[in-house]
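Can you read through this structure? Questions will come right after.
Missing here: one protein chain of the complex. Every other protein chain is in place.
Let's look at chain A:
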Amino acid sequence: MRDVALRREPVPPDGTMGGPRAGGRFGEYGGRYAPESLVEACREVDEAFREAWADPGFRDALAGLLAAHAGRPTPLTPAERLSEALGVRLYLKREDLAHTGSHKINNVLGQALLATRMGRRRLIAETGAGQHGVATATAAALLGLEATVFMGERDIERQELNVFRMRMLGAEVIPVTAGSRTLKDATSEAMRHWVGATGDSHYCIGSVIGPDPYPWMVREFQRVIGDEARGQCAAELRTGVPDHVVACVGGGSNAAGTFAGFADTPARLVGVEAEGGAGAARGRLGVLHGCRSLFLQDGDGQITEAHSIAPGLDYPGVGPEHAHLRDLGRARYVTVTDDEAISAAVRLARTEGIVPALESAHALAWVIRAADEGDLPAGSAVLMTLSGRGDKDVSTLKELL
């Protein structure tokens, strides 16, 4: 019998974030809408990932790299002073303390290890904030692979330091001048490049987007965030699980990894998007970069440009599994503005001594607003993934503050 006192929400059987259905589907989303020239390459990645993920040897090797090189497990930090001010119990999952400064390293070490196993000698990546590019360059250096990173010209300007870091790590950074010159265009260009390089290169997608198996594979590589946090919450909280689990959503990888650890619990899942890049909250059904999902588009079906102060949230769509979780009502997706995110970043810096990435500041901005507006009842336990640290954003913030 169901324990009514726990207000346990019925968890839909396919909202528990297991493997996707046949054809890489999450409900009606997902799939493999890749040009024919990439279909075989996607199939090879799929086959290799399934084998590797079922192989304890691969899992051990990855866990070893995550511990020895990336600094996992990352801590769960109670945000004491901020919690007191907000009247909730806020816990931060500290992905900002992972090596390279964000959760992106979790996925990249997984894919780089997989690429090595597949005999590939080069990683291709797209990057927005530069965090995925830096993580890719890092993993490539660590495992003796080459790295080619595509980055929109506009992002190159606003994330200069990360461009330098990538080059210092030995990666080739290729500026993308097409379209909005941000993440969407960098992703298109990386895909074009992969078409001509499938023989020796692995396309290391940085979020839970792209053709099957990427949305699923990237979520599995990121689920370490949720799995660790689940155990840490169990030790920390009387109820064992938090009432709310919150993460920012660009393509949705840190959110998917976080949610995966709690999808089978009564915790409410909240994805926070940038007002100007709200694929899940405001997108329409579409197909882009290999998958069917929700994308911002105009009345003619052209993809519109996203706008966010956080380059990692500057993507006009969202991963297919998030679209599915939204439809099921298992997760809800909300938006915050640039200004709210900036104030939240400053507030976290001053109350907890942590300068968050502007992406992560979006998640916090929602927590602050929801606590103020009573959307988060007083005393609720809130787990928030702090996806990255703010060093990359200091020059942006310097101009604004």
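FYI, a residue touches a chain if its C-beta (ideal position, glycine included) is under 8 Å from a C-beta of that chain, and two chains touch if they have at least 3 such contacts; residues count from 1.
Everything below uses one rule, namely that contacts and distances are computed from a predicted model.
Engineer: Have a look at "Glycolate oxidase subunit GlcD", "Electron transfer flavoprotein beta subunit", "ABC-2 type transport system ATP-binding protein" or "Tryptophan synthase alpha chain" and point out the UniProt protein name belonging to the hidden chain.
Structural biologist: Options "Glycolate oxidase subunit GlcD", "Electron transfer flavoprotein beta subunit", "ABC-2 type transport system ATP-binding protein" or "Tryptophan synthase alpha chain" considered; the missing chain's recorded name is "Tryptophan synthase alpha chain".
Engineer: Considering the complete complex, identify which of A:288, A:334, A:358 or A:376 is in touch with the unshown chain.
Structural biologist: A:288
Engineer: For a quick check of understanding: of A:21, A:81, A:167 or A:192, which residue touches the chain that isn't displayed?
Structural biologist: Residue touching the chain left out of view: A:192.
Engineer: Which parts of chain A are in contact with the chain that was left out?
Structural biologist: 23, 31-41, 178-179, 184-185, 188, 191-192, 195-196, 198, 284-290, 292, 295, 297, 300-304
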